[in-house]
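Pasting a structure here, questions to come.
Omission of a single protein chain aside, the complex is shown with its protein chains in their original locations.
The chains carry the letters A, B and C, assigned in the order they are written, with residues numbered from 1 in each.
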Amino acid sequence: MVVADQETITDSGSSDDEFALRVEDLQVYYGTPRGTVKAVDGVSFNLRQGERFALVGESGSGKSTLAMAIMRLTREPGHIAGGHIYLNGRDVVEMREREIRDIRLREMALVPQGAMNSLNPVMRVGDQIIDGILDHVPSGESAPNKARLNERVHELLERVGLDPAVSRLHPHELSGGMKQRVAMAIAISLDPNIIVADEPTSALDVVVQRQIMQTLGRLQEGLEAAVLLVGHDMGLVAQFADTIGVMYAGKLVEVGSVPDVFKDPRHPYTKLLIESLPSFDISRKFIGIPGMQPALLNLPPGCSFNPRCPSVHDRCYREVPEYLSIAGNRGVACHLYEEEAIP
Amino acid sequence: MLGTLLVFTVIGLLGYAQLDAHTNDPSQHSRLDAFVSGGAPVGDKRLPPSWCTWCEDIAELDADKKPTLFQYPMGTDTQSRDLFATNLRGIPLTLGTGLIAGLLSVGLGTVTAFIAAYYRGLPDVLIRLLTDVGISIPGLLVLIIIRIQLGTELVWWQLGAGLAAVGWVFSSRTVRAQVLVLREQPYVEIARQSGMSGLAIIFREMMPNLIPYITASFVGSVAGAILASIGLEALGLGDFSSPSLGMTVYWVIQFGAITLGMWWWWLFPLIFIVIIFVSLFLISAGLDEWSNPRLRRQV
Amino acid sequence: MANTTTRRVNPALTAKPNPVVAFVGAFFGNFIVRRFLLFLLTVWVAATVIFVLPRLTGQDPVKEKLLLEAQRGGSVQAGMNEMAQEYSARLGLDLPLHQQYVNYLYDLSRLDFGYSIAYFPRTVNDIIVDSIIWSFGLMTVTLALAFLIGTGAGALLGWSRSPGWLSYAFMPFLTLSAIPQYMLGLVMMFVFAIMLNLLPFFGAYSPGNLPEWSLSFILDMLRHAILPALSILLSAVGFWAIGMRGMMVNTQGEDFMVQADAKGLNGVRIFVRYAVRNALLPQVTGLAISFGTLLTGAVLVEVLFQYPGLGNTLFYAIRVSDFFQITGIVMTIIISLAFATMLIDMIYPLIDPRVKYTQN
Partner (left out) sequence: MSDFMRLEHVTRTFGGGALSTKPPIVAVDDVSLSIDEDEPKITTIAGESGSGKTTLARLLMGTITPSFGTMYYRGKDFAKLSRRESWSFKQEVQSIYQDPFGSYNPFYKVDHVLETPINRFKLATSRQAKDSMIEEALAMVGLQPGDTLGRFPHQLSGGQRQRIMVARALLIKPRLILADEPVSMVDASLRATILDSIRRLNREIGISVVYITHDLTTALQISDNILVMYRGSVVESGAVERVILEPKHPYTQLLIESIPQPDPDNKWGDEPPTARFEEFSSMFGCKFADRCPHVMDICGEEQPPQYWLEKHRQAQCYLYQDEAEEMADPDLASIFQERREELNV
């Protein structure tokens, strides 16, 4: 069964696309009684096979909406208003419900927010892992027998660092960290090549957070999968990711490799974000970003960051900055860097 | 929906006038008195019942009339009663029973819930035990026994009070659950630290936030009490001199209105009962939406 | 240098429980034991209320009724004197109140409700046994069907991926649940028995037929049961459907439903094992609580269709003020209801793993 799955992955992933995931000009809108909220507004980025990409932003920046849209789990009143999401070369936006259901878990899997009750409270953990495997048996093949399934469940639980005996427990008998490990076991049960982790450690303790992130990293390396980490904690990003994308008010404002961005942030928002991080350096003054993120229903004209930006100038109030590619395989959406732009 | 109930109440007041007009006629008066004087054995309703000494007149009166638009909009029964007047008078009686029961239940329920939450400890345990027990006893049956052994007829408000006596446990349980949730809210502790006394916290901090739940519980109690009162009356345990909807159902069953083909006798009360219950349901669904934001988008 | 001071040991950890206290604690801490005690308490409270409240008025209507019957003479006269003696012996009319109460509870504990006033030499138990079978058959079948059909319909009504036309079914369900069972019975009787003349409108079997195990009798019996059963069923179906619909809407907002979708599970599995399975739990709790209401409604349906069950018997007992019989029937219903509720509560932890027997 597992072997068969892997074959299918190589088959479906056989397109010449070097990217596991390509997001092009994605727009996710919410219809509300007071108007359309552009939660994700024209975001593009690529994710290479085996890459760890982190999307960061404050709450309301659209990062979770984006993650859900990639899984095509956007719920009413939200909808994908435009753009493309190429997963192993195929457009997820265009897929029929049946196809997308087949691809979830097999090609892309979700590790949910740590604070979520993502496990069915009335089912044993093992059954919840088996569920996903059973519903992805290719048509025409017979379902694996019970012993094979149990063997697989035990193997998965061990891989995420849990005792196989956990498979007989119910979710309420597990701690937060254990639940999140079970969620990871489910996510890797069909060896996907993209894992979307949406704030996987929110509400977990520091030590547990570290353990979960390190386990996730280990699993990702084993599968050679790409990881899209969505979060707000710059520390976690620095520890875990290769590449970082910074979101602000529904737009991607800066992308670059983690060492580059931390050492030399370009966008004024990224700069402030990094400066506002608390650290063990007592000599440094601990400052916040002035003002607050604007409401998505009522964005200022021009650049959304203009009310808080220390480098604001006239153009920022008139023109929305375009996303520019700059040297070092980086990108930034800010008028300050137009001269550096690589066409 | 509240409008519907208000309209019913107004109709009811008109009903009084209508019935009064009828009862001013002495012959009608005696007819009503006789009608309410006791249960009659089921028999062929076209013949005067044997216990009725004055019933020779019945044939001359307008008995068994189908509805006619102007004279008897809802027809008459075998005892020549104008069912339009009866229904109009009956609706507010039935609603009144429900309201009395609802008010008393919710009042008692809220007070006990607060006592339990405020004193905790033993009072809480006792009240919880009492509600647990009360919920598993079908109150209607207890009422039947008490009513029978008391041997007196219950007028509408007594019936309401009786229903509240067995129904308050449901309100108490609902409100108590909410009070327990509220008690743990940080703002309650903040209020305490702001120097508010226990009573002030209950009335100024908790009460406003409980209103949706108390109202919902009230609506539920009213519905339950109306259903139960109609049931009790239909069993013949109501006030025989009252034209409430439940008593109409009793007479319908007693006189075999169905087999006589007198559809107008039971259809109109049925329609009123359905309208009352649907209104109450919609009110409670609306309250649910108000107090439970999760349902807001769906219902 | 170390260990120069005596170390305090935390008293919370050293306190050893007294074995007797521990045993008693474990016994009463046991969910089943506590639930059974609650059942006994329920029955006791009901019985006490029934005993005490009427006596608060200072009158004894039973005695008055007996005296009245004895004076009036007539068909019941024959056994009335014996009846009065039986009554005195049973409750000890002249005994102090607490003595009467003890006698009353003793009889109750043996489920002995004494003689019927109306059918004197017959005991109340006799009459109950005769009628309870009919009630039991009618109620269990209809309530179980109503729960299954209503919950199923409600699950579909509340499921966001159900076809759109299904939402039109909500109003009929709402209306059905708003009609009391006996009123629904009136309509059905009128339509099916009177207008269409399809089904019999009263009794449990045709007059002249005697109960026996023959196909024709069973068919006759079923034909008679259809209308009363349908009246209870239709009304109760609406009740369960509306409750289930609300729970389905709530459940679909839960995080694990998003995750079930993210797992790419097929729709049927998500519906059955994730949505319905969780939405069902409050329905079962509701089952325990709403039994009473549904059952008292069913009593009236029996009266309406003159179905020879407990409800109908109760109605006739009320009409002739047969106190012993009324008390007997009411207590029987209360005890069976309390028992059913207890069973449901005891089964509940099996379907909801979060609830444990040992929990406080």
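Everything below uses one rule, namely that a contact is a pair of C-beta atoms (placed from the backbone, for glycine too) under 8 Å apart; a residue touches a chain by one contact, two chains touch by 3 or more.
Please read all numbers here as calculations on a predicted model, not as lab measurements.
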Residue among A:E24, A:E58 or A:D127 touching the omitted chain: A:E58
Chain A residues touching the omitted chain (full complex): 58-59, 161, 175-177, 205-211, 213-215, 218, 232-240, 258-259, 262, 272-274, 276-280, 282, 286-289, 292-293
In chain B, positions touching the absent partner: 185-187, 189-196, 205, 208-209
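Here, only the chains that are shown with their structure count from here on.
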Identity of the chain that, by mean CA position, is farthest from chain C: A
Approximate Å spacing (C-alpha centroids) for the pair chain A, chain C: 52
Centre-of-Cα separation between chain C and chain B, whole angstrom: 22
Rounded Å distance between chain A and chain B, as computed from the means of their C-alpha atoms: 57
Interface hub residues of chain C, defined as touching at least two other chains: none
Sites on chain A at which at least two other chains make contact: none
Contact set on chain B toward chain C in their complex: 39, 129, 132-142, 144-146, 148-151, 224, 227-228, 230-231, 234-237, 249, 252-253, 258-259, 261, 263, 266, 270, 273-274, 277-278, 281, 288, 294-295, 298-299
Of chain A, residues touching chain C in the complex: 71, 73, 75, 100-106, 109-110, 112-113, 116-123, 131-132, 135-136, 170, 172, 183, 186
Chain C residues touching chain B - in the complex, by the definition given at the top: 38-39, 41-42, 45-46, 49-50, 53-54, 57, 59, 61-62, 64, 174-175, 177-180, 182-183, 186-187, 189-190, 193-194, 201, 242, 246, 249-250, 253, 288-289, 292-293, 295-297, 299-300, 303-304, 314-315, 318-319, 321, 323, 326-327, 330, 333-334, 337-338, 341
